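Heads up, one of the protein chains got dropped from this complex, but the rest are sitting where they should.
Note that the chains take the letters A, B and C in the order they are written out, and that residue 1 is the start of every chain.
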Amino acid sequence: MEDMKLSEKKPVEPRSKEDMEKLLSRLKRIEGQVRGIQKMVEDERYCVDILVQISAINAALKKVGMNILKRHTQHCVSDSIINGDSNESIDELMGVIELFSKI
Amino acid sequence: MEDMKLSEKKPVEPRSKEDMEKLLSRLKRIEGQVRGIQKMVEDERYCVDILVQISAINAALKKVGMNILKRHTQHCVSDSIINGDSNESIDELMGVIELFSKI
Amino acid sequence: MEDMKLSEKKPVEPRSKEDMEKLLSRLKRIEGQVRGIQKMVEDERYCVDILVQISAINAALKKVGMNILKRHTQHCVSDSIINGDSNESIDELMGVIELFSKI
Partner (left out) sequence: MEDMKLSEKKPVEPRSKEDMEKLLSRLKRIEGQVRGIQKMVEDERYCVDILVQISAINAALKKVGMNILKRHTQHCVSDSIINGDSNESIDELMGVIELFSKI
């Protein structure tokens, strides 16, 4: 994370405690799945099984991403549109959509 | 992993110690990045920063996948072709390629 | 097109003549590229060349899609947000983003 330049911006609407816990538990599960891949590599499991598991993790990560993207659109992007300064936030949104459509 | 039905097949050619270590260290790094996302969510970092980091992890996982896929093609698939029973392995290969082209 | 149920909705903001012509000429070019693939298949060109050309068409179509998606966000989605009834349009937007992230 240290090599990534983080923005000073904050989400317009903080997550509820419940929403935060749900998101963190999904990420915890994904972390466990990545450890599971390491075990499969150490155990010399069949390559196709490992590849299927990697694609399952990528699909789970993408789902987390879509959840965050929707919330971002509902709050941060909507807020900028209502305040009449949406150019930057829509460009930002499109940049993220492009990123997600390439992975 | 427990809910996934693992095949009894083994890679035709075991990885060298060096190759194994390289692959495990990349997966370790990805595991750390997933933990980093959890921290960003806890710290209520800006949504777009989190999304950029998720797409970086997806890209890193895909790269690991391509490395494994290439090795699988060079050894397991090639072996089945040389032994004259490649139908199943090519179908399997195409199945994985399709999976990776959708995530 | 006949098997697809088209919505009665119209874009909130019609395209300028110039914008329309630019979009149509890009689509005309893509149409020509698809004909080009047919020629390559008839001429029994090397498979990898055909595959590279197919991925170029996919990328060009995706670019057209991103252009339309951005405009849709700037006008139709923004309009619904300003009018205070954005739930449906954001759900619709997320549905399209999901579609584009899978192809």
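As a working rule, a contact is a pair of C-beta atoms (placed from the backbone, for glycine too) under 8 Å apart; a residue touches a chain by one contact, two chains touch by 3 or more.
Every value quoted in this text rests on a predicted model; they were computed, and no experiment measured them.
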item: Hidden partner chain, residues of subunit B it touches; value: 62, 66, 69-70, 73-74, 78, 81-82, 86, 90, 93-94, 97-98, 100-101
item: Chain not shown, touching residues in subunit C; value: 1, 4, 6-11, 14-15, 20, 23-24, 27-28, 30-31, 33-42, 44-59, 61-62, 64-65, 68-69, 71-72, 76, 92, 95-96, 99-100, 102-103
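The working rule: only the chains that are shown with their structure count from here on.
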item: Gap in Å, rounded to a whole number, between the CA centres of subunit C and subunit A; value: 24
item: Distance between the centres, which are taken as Cα means, of subunit C and subunit B, whole angstrom; value: 30
item: For subunit A paired with subunit B, centre-to-centre distance based on mean C-alpha positions, whole Å; value: 18
item: Touching two or more other chains - residue numbers and ranges from subunit A; value: 62, 69, 100, 103
